[in-house]
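Missing here is one protein chain; the remaining ones are kept as they sit in the complex.
Order of writing sets the chain letters: A, B, C and D. Residues in each chain are counted from 1.
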Amino acid sequence: MKKVVVIGSLGVIVYYLLSAFVAIPFGADIIKGVKEFYLQKSPDDLKVANVVTSIVVNFRGFDTLGEVTVLFLASTALGSILYHRRSQHSGLNPQRTSVEASAIVQTGAKIIFPFTVILGAYIFIHGHLTPGGGFQGGAIIATGFLLMLISYRKFFIKHNALTWIEAIAGSTFVILGLFGLIYAKNHDFLENFLPAGKLNDLLSGGIIGIIYIAVGFKVGAEITGILDTLLTVKETGLDPEEN
Amino acid sequence: MTNIEIILTIVSLVLLIIAGFFAVLKKDLIHAVVATSVISLVLSLMFYLLQAPDVALTEAAIGIALSTIIFIITVRNTKRFEDK
Amino acid sequence: MQEFLTYSIYGTAFFLMLLGLYAVLMKKNLVKIVIGLTVLDSGLNLLFVAVGYISGGTAPIFSPAVVGKHVIMTDPVPQALVLTAIVIGFGVTAVALALVVRLYRKHNTTNIDEIKNLKW
Amino acid sequence: MVITDPVYFIALPLLTAFLLPLFGKIYKPLIGIIPGLVFAFLAYISFDLYLNLVPGKPIIIQMAGWAPPWGINLVFSEFSGLIVTLITFLAFLVWVYSYNFKKVGFDNSKKYFTLLMLMVAGSIGVVLTGDIFNMFVFLEITAIYSYGLTAFYKGRDSAEAAFKYLLLGSLSSVFILLAILLLYKQVGTLNMADIAVKAQSIDPKMKSIIAILFFVGLGIEAEMFPMNGWVPDAYSQAPGPVAASFAGMLAKSGIYALIRVFYTVLEVKGVFDLLLIMGLLTIIFAEFSAMRQKHLRRMLAYSSIGQMGLIMVAFSFNTKAGIFAGLFLMFNHAIIKTLLFLSSGFLTYSTKQKKIRDLDGFGKIMPFTSLMFGLGAFAIVGLPPFSGFWGKLNMLVATADSNLYFVIALILLVAVVEIVYYFKVIGRLYFRQQHKDVEVHNPTWNAILAMSILAIVIIGVGIYPDLITDYLTKATNELFDKAGYIHSVLPNLSLN
Partner (left out) sequence: MNSLVLLILIIAGGALLSYFGHKINKILGNITVFAVALIIPIYWFTQVDFTETVSFTVSGFHMELGYNMYGKLFSMIVMILSPLALIYAIGYMKDQKKLATFYFSFLFSILGMTGILMSRDFVSLFIFWEIMTWSSYLLVIFLGKDVQKTGIKYMVFSAIGAYAMLMAIVIIYKNTGSMMLSDYFGSFAGFTLQTKLLTGILLLLGFAVKSAVMPLHVWAPGAYSNTPMAYTSVFSGALSKMGIYGLGFVVVNLFAQANLEIVGYVLAWMGAITAVLATFSAVFQHDAKKLLAYSSIAQLGYIVTGIGIGTELSIMAGLYLAVLHAAFKGVLFMVVGAVERQAGTTDMNVVSGLARKMPFTFFTALIAIIALAGIPPLGGFVGKWMLYESLINNSNFLMVIMIFLSSTAAFLYCFKFLFGLFLGQQEPEFDHVKEASPVMIIPMLLLSVFLLVTGAYPGIVFKYVAEGMTNLGFHDVNWQMSVLTNAWGDSVNVQHVYLSVVVVFVAFLIFITWRGYKHSTKISTKDISSSGEMIKPEDNMTYAMDFYKPFQRVLQPILKWKINKYYEDFGKGLEALFDFMRRIYTGNGQTYAVYVIIFLAILLIFSKSIFGY
């Protein structure tokens, strides 16, 4: 009964929505709007080659601030959801896995790890020139740490360091934005107040590159934090408060 | 779109559907998680074909690697198999 | 051809969303429900990017190769939105899975039908 | 303009939230103090900005130096400013209340205050933003905040409540995203004023589908009838001040988004009739369910849904009187429900089951908290001389204005039900013998301060409602004047 109702409803929804979507055919260039402006202003005014980056960091930079906040919120919320009093486990180190990974994995991880981090850093440093940026770079760095976390039982991330990175990177974003209120031409939040440079130069785009680097650090730190929290949960057993 | 791209697109679409079925219907959750990972992988390819390299990179980093790993951690912390 | 691609790509995106929704609505396993949510998000992301695509367009990057030439570029706005959507989706998934772990510890089950202490 | 800029409403809480862990490392008590300073400052600038607002000239802040259709903008108008002022005021009070709410340990209070800061930033962002996708991002922030803080307590069924909310919240975000995508596909812009201009040319069928998607997506956040199953669970499982923030701030931003979209952005014929019907159904189901609740918090939660339904009905008239009444109800609901949740936090603190029947005779052992609860109950059912009465009266006048006599009868009928369940609780609190072995947790001085301020506002507005009616009228005019909104956001529209 439930199945019939659900599938029927889903069918109705998909039918209506699909019929709405196919009204404008795939690949047709009929939307006139803000995108023309972005495609023109990004290389001309901001000197940022990657238009997506200029949208993400500048035109719609406020969204990105929100987005970084969402990740930060998720990692904090995760901490509060899976929080357990450390005092109960003090003395013995919480362990992530019961078995060590094989030597091959460990060695491989050790070799790959620095490269992953460098790749991530490269991606967010070149965020305004090539595809990718802070999110992608940060995620890749986090992947590197993930590799280490799952291969080594005793690889612990310094929470202090994570906290500092998160705090400094996040506040850099906001403070750079607030600087815009003082130094920039229109006195707007997140407005570029540095020289724009030349298109396709590494040092172009003013604060866009700096913000994306901050985003990269923050995203990397937060995702690493999330993974660490989730991984540490294992083996700590049932919380006495639970039942 | 060139013809090769179109063919690749269609193959990807078919793969997406198959992987989607696997993800939803598999009783073994690890398999289902791997299937979602495959969805992300194919999706990443699709994004590249649709001239969205930024999104492709994001999907690759987050969808393929990170999402999958947090799913696997969760499955290890709970039960591997779906109940009947 | 364009019509075929329209239907097939949009159709696939919607099919993924449908599968995801089906899992969310019908599957009893909590992890499966969260998997359904990610599949749903995947379909949505595909839809976003597909909508932004313009035939013959290149990626919206003014690399040295295209500077100064007249090129058609795909719509960058949906791509920027999808970036945001993916990251938000990841955040929500992480929180959801943490909740699943909590629920499993409390109820010792992952069947959503057995987790209804709060009702009426 | 530098010291009082609306951007601080979002930038400052975010900055503080990012830096809070560092403050904690420097000196632990800062974790409690810094948020208070920030909230106080926000409340100050919101009052300052709001009181100095020139009618018809909202403060428009553009982001990153790009004028509205291209960049994201914030609109601090009479309407959004009113809600922001309300939110900052309540946020400050919630901080005062929870400054030492429970000794949960250092790590947890850090997370609590961080999440609270982010939620304030999120719900203010929803209200202030002039961009539809930005609104979605901020809605998502508030949603994740709720998931996190609903599951804050370990011993309860809080994870279950959070998971339910998460399930519905995810669906909500999917529908909102679909609607935004469809809208973008039609008009090629994401700015609300710009959409409002261009939306006239959208095919009506397409427009109706977009409207439905927004309706459902935002309806989940605004606690609309068939989609509000998460509300009672989340409200009853979250810590007291968090439930207060749900009722006072989160629900407000949800209903604000709904109103803004349908009043300003999308002009769709018939959506208001739908809102009326759904609002009435929301009221009926919620209040009737509240009537039979045995848990105090669940009862309050259902009552809260009922109030939201009433607000929806008020806004569905699409008249100035209706909007005015709706704003009055929003104000009342925010203030009174916050008081009720805050006082219920202490009332149920020492009871294990959190049931209403555990509260017998609490009037004697916890006189202040019970008094506050009783006052809130009197106010929320609309008894004079408390502020709830004026909201109800204006609401009914607006209903009669739209010739909907059966709606008046229905609202009043439901009000009788409301009276029954609130007065049952009051009867138990004051006129029953208390159970044996009750632990007493008398409120701390800061909780007393927070509740007293709310009580004073309730009585003050009840005796002299003109304290706020002026502002409400201005806000009404702003919301009703769609052309004015568009013009102030896009001043050189003709060039476009």
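To be clear about the criterion, contacts are C-beta pairs under 8 Å (C-beta built on N, C-alpha and C of every residue); 3 or more make two chains touch, one makes a residue touch a chain.
Everything numeric in this text was worked out from a predicted model, so none of it was measured.
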item	value
Visible chains in contact with the missing one	A, C, D
Per the touch definition above, residue among D:K354, D:R428 or D:K474 touching the missing chain	D:R428
Residue touching the undisplayed chain, where the options are D:L396, D:I458 or D:L490	D:L396
Of D:K28, D:K57 or D:R292, the one touching the omitted chain in the full complex	D:R292
Which residue of D:K28, D:K269 or D:H435 touches the chain not shown here	D:K269
Absent chain, residues of chain D that touch it	160, 163-164, 167-168, 171, 175, 204-205, 207-209, 211-213, 215-216, 220, 226-227, 229-230, 232-233, 268-271, 273-274, 284-285, 288-289, 291-292, 378, 383-385, 389-390, 393-394, 396-397, 399-401, 403, 405, 408-409, 412-413, 415-416, 419-420, 423-424, 427-428, 430-433, 464-466, 469
Residues in chain C touching the chain absent from view	21, 24-26, 28, 33, 112-113, 116-120
Touch list for chain A against the chain that is not drawn	2, 5-6, 8-10, 12-13, 16
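Criterion: only the chains that are shown with their structure count from here on.
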item	value
Interface with more contacting C-beta pairs, comparing A-B to B-C	B-C
Centre-to-centre distance between chain C and chain B (centres being mean Cα positions), rounded to whole Å	10
Chain centre separation in whole Å, for chain D relative to chain C (CA means)	29
Multi-partner residues of chain D (at least 2 other chains)	133, 137, 140, 144, 147-148, 151, 159, 162, 178, 184-185, 190
Touching two or more other chains - residues of chain C	5, 9, 17, 22, 30, 47, 50-51, 53, 55-57, 59-61, 73, 77, 79, 83-84, 86-88, 90-92, 94-95, 97, 99-102, 106
For the chain B and chain C complex, residues of the former touching the latter	1, 6, 9-10, 13, 16-17, 20-21, 23-24, 29, 32-33, 36, 39-40, 43, 46-47, 50-55, 58-59, 62-63, 66-67, 70-71, 73-75, 77-79, 82-83
Partner chain A, residues of chain C touching it in the complex	2-3, 5-7, 9-11, 14, 17-18, 21-22, 25-26, 47, 50-51, 53-57, 59-64, 67, 72-73, 75-77, 79-80, 83-84, 86-88, 90-92, 94-95, 97-99, 101-102, 105-106
Residue ranges of chain B in contact with chain A within the complex	1, 52-54, 56-58, 60-62, 65-66, 69-70, 73-74, 76-77
